[in-house]
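See below for the structure under consideration.
With one protein chain withheld, the remaining protein chains of the complex are depicted in position.
== chain A ==
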Amino acid sequence: MLFGFEWDTTNGWTLAVSILPILMRGLWVTLQATVLGFAIAMVLGLVLAALKAAPSRLVSWPARGVSEFLRDTPLLIQLFFLYYVLPEFGIILPAFLTGAVALGLQYSAYLSEVYRAGIEAVPRGQHEAARALNLAPRRTFSRIVVPQAIPRIVPAMGNYLVSIMKDVPVLSVVTVLEMLNVAKIIGDRTFNYLVPLSMVGGLYLILTLVAAQGVRRLDRALPKTGIPLK
């Protein structure tokens, strides 16, 4: 029994049907971790991209260093650090939050590169036209650069959204009850790993296909020339 649901071990099929509601609990946690982690990554990534593009090297170099560190060290190490080391300094976060922050931190480094590439892909002529018209730099950024950068950013962002979802099972090592962890517990208790793990694989496949399809639709819905301003 888990989360108040009993399982039926008569055969594989009855087991599958009976544990589906339990796995759904895990799936819900997986989705929450994905969304929260990605939200953190989107915001932090933007901050990191802005810092890396700062004119002062005193700002841009440390930002680049942090970004490299986050990208080039394994997620698991970052997660352990947040979960086991921070409490030594009196910072104790719930496991779920720790996991979401770890995902958010690592992906913020990836997304900062996505933002940078999207912004740099806006042709120089657009900046020059804006300058010739005397538009203020901030106005140029918000009204000329960002609307043209978004259609270039969205597809790459979508790939990272799928990727962050596939990294959520790593959080099981710090006791987060996401889908894989739930399946493993069911396996431990029923001595049947085949059924729950197969189901997790299948559910993941459905999730990623749906997400990829959503991203493709969004990409197609966005005009290639930029977000229209009438």
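Here is the rule we go by: a residue touches a chain if its C-beta (ideal position, glycine included) is under 8 Å from a C-beta of that chain, and two chains touch if they have at least 3 such contacts; residues count from 1.
Quick note on the criterion: contacts and distances are computed from a predicted model.
Engineer: Just by its UniProt name, which of "Multicomponent Na+:H+ antiporter subunit B", "Xylose isomerase", "NADH-quinone oxidoreductase subunit N" or "Polar amino acid transport system ATP-binding protein" is the chain not shown in this complex?
Structural biologist: The UniProt record for the chain left out of view names it "Polar amino acid transport system ATP-binding protein".
Engineer: Considering the complete complex, identify which of A:R25, A:R71 or A:R143 is in touch with the unshown chain.
Structural biologist: A:R143
Engineer: Just name the one of A:V47, A:I77, A:I91 or A:A129 that touches the chain not displayed here.
Structural biologist: With A:V47, A:I77, A:I91 or A:A129 as choices, the missing chain is touched by A:A129.
Engineer: Touching the missing chain, which residues of chain A?
Structural biologist: 123, 125-126, 128-129, 131-136, 139, 143-144, 147-148, 223, 225-230
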